[in-house]
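Handing you a structure now.
Note that one protein chain of the assembly has been removed; the remaining protein chains are unaltered in position.
This part shows chain A:
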């Protein structure tokens, strides 16, 4: 197993650990920590002093503000530096400002808990961690070197050289252990909290929804192209053939050829119609969910009773998703349940579409078992919808679907 953090590396076999890059990375981490601490300490002290003095002329307010926000930059550098000893990324916990511009940025940052956490971390670094980095480096490296160097002054105690060497041997472990602890603490404080991740997750969800919408739009475009193009041309062709047949002598070879050609066109039209319906059911766009599900029911091998009563048309994304959920559910009923009867009900409770698909089959359906329902659950999730499946062995099976639909969305 490859180590992903300094601490995991410590647990490896000694030879492997000592020949790996981890001790050196840890050393680099601590040295950069000391340098950063010195630099930040100087800057912060200057800002604080200058800010307090200049407070009299109000320019100081800006400097104090910069001091408060300095943690943001220190933390950004700390997270970046963390990669030396921790290979997993530490995402930025900050939100993007609502508007462009410095004011909006400052406003957003000052309202975020993450900003204050980072300021606290910076203060702690300056007061404690920086010195401890220095102390560990001193104890692990400088002390053995000093011990080793002392025999040069006093030739009597050559044994001290070996003592120093002995002290130097565990240095990789000491340094890596402290670097690992320091990194764990940094991650705990500076990595985003769950609710801060929430903002990013909802962005991911929004982009997934946009993607799904783009697919739906594309399907409608394909449907339209086929309807306006190929279908109309084939119908015209059939009419031309029909008219040509009027001129051919009945029963003649010409008449037979034309009839054969016309039959081909008719079959092609039928296949094309089935294909187009699969791409996008136009009845859904034209007449809404209730009628479209009614048509699905006609095509089902198992008799289906449809009772969908909606006071208004739903947003297109909701209609399409709900339609495909019902289509998939009815397909499963026909394929697996052995049901004699199925029922689809749909109601709109204020802004919540509730669909229920039940059958009197043998039950035992499993939404996770690779059925198309899993994909539909994902599609539902993009609309903040959800579904629950109840299917005890022996039946009956009930699929309960809820989709929020805010009018105008």
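Before moving on, here are some points about what is shown:
Definition applied: contacts are C-beta pairs under 8 Å (C-beta built on N, C-alpha and C of every residue); 3 or more make two chains touch, one makes a residue touch a chain; residues count from 1.
By definition in this document, contacts and distances are computed from a predicted model.
A chain of this complex does not appear here, and its UniProt-recorded name among "DNA-binding response regulator", "Polyamine ABC transporter permease", "Sulfatase-modifying factor enzyme-like domain-containing protein" or "Peptidase M16 inactive domain protein" is "DNA-binding response regulator". Although one chain is not drawn, the whole complex shows that of A:224, A:336 or A:400 it is A:224 that touches it. Considering the full assembly, A:233 is the residue among A:103, A:193 or A:233 that touches the omitted chain. Note that of A:81, A:205, A:245 or A:336, the residue touching the chain absent from this view is A:245.
Mapped onto chain A, the footprint of the missing chain covers residues 224, 227-228, 231-233, 235-236, 238-243, 245-246, 262, 265-266, 269-270, 273, 276, 282-283, 285-287, 291-292, 294-295, 297-299, 303.
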